[in-house]
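In this view, the complex is presented without one of its protein chains, the others remaining in place.
Chain IDs A and B follow the sequence of writing; residue 1 opens each chain.
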Amino acid sequence: MDSFRIKTSKKVEVLDITPMVSRCIKSGSLCILFVPHTTAAITINEFEPLIKEDFECFYSSIVGKGSWKHNAVDANAEAHLLSSIIKSSISIPIKGGSLALGAWQKILFIELDGPRERTVHMQVIK
Amino acid sequence: MDSFRIKTSKKVEVLDITPMVSRCIKSGSLCILFVPHTTAAITINEFEPLIKEDFECFYSSIVGKGSWKHNAVDANAEAHLLSSIIKSSISIPIKGGSLALGAWQKILFIELDGPRERTVHMQVIK
Partner (left out) sequence: MDSFRIKTSKKVEVLDITPMVSRCIKSGSLCILFVPHTTAAITINEFEPLIKEDFECFYSSIVGKGSWKHNAVDANAEAHLLSSIIKSSISIPIKGGSLALGAWQKILFIELDGPRERTVHMQVIK
């Protein structure tokens, strides 16, 4: 298992981490990316400046401004709730030594309680 | 890695692709299905005619009719937003040469910006 670190700069922020992953892939059949955090998530989608802003707005809109109980302990309940549905891992097939991503697909790290320094784990299956 | 193509016929449409996958599985321990698109997704659930209609209605209801910025570029922001949370892959254990699906589980392709011709990648791990 390999890992790399990234820095986020906002409370809710979507970052394209495709280059960090792609350059580590040389062989294998499957790449699993795993975020070892409970207030961040990972997904795959397009990364165009306007849809990036829409993602950040959309995720915040799903959890709304509920009076979540966890906020009495730590003011980040919304981040946990979103992370639990977007989830912490993605699996990408590898073909011919490269990620089998579609033309518009980028690997997106989703910060939900930043800014923070975060870790991404990567496991490649033979 | 194998791939197959499917045709969708509506803007938002849930299709049962279980037979296309099942007939390719003969051995291995894990089947990963991956959709190389940013305006479609894949999941597992029941596929009864009424719940199929509910899925299509539910997914549209989550994103609402927000004035998404990406729609100034391409009128499919809602499809990207939904695809980013439902996500582009599923993993199914294989046992005795067959998918270990539960009694009611079907593999569902989720078109969010159709009609289109789409691709599904399939990777089987030994």
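Here is the rule we use: contacts are C-beta pairs under 8 Å (C-beta built on N, C-alpha and C of every residue); 3 or more make two chains touch, one makes a residue touch a chain.
Quick caveat, the model's predicted, so the values are computed rather than measured.
Colleague: Where the complex has a chain not shown, which of B:His37, B:His70, B:Lys87 or B:His121 is the residue touching it?
Modeller: Touches the omitted chain: B:Lys87.
Colleague: Tell me where the left-out chain touches chain A, residue by residue.
Modeller: These residues touch the chain not displayed: 1, 32, 34-38, 62-64, 66, 68-70, 72-73, 77, 80-81, 83-85, 87-89, 91, 119, 121, 123, 125.
Colleague: Just the residue numbers, please: which parts of chain B touch the chain that's not shown?
Modeller: Touch set of chain B with respect to the missing chain: 29-30, 43-46, 48, 50-51, 53-55, 57-58, 61-62, 85-87, 90-95, 100-105, 108, 125.
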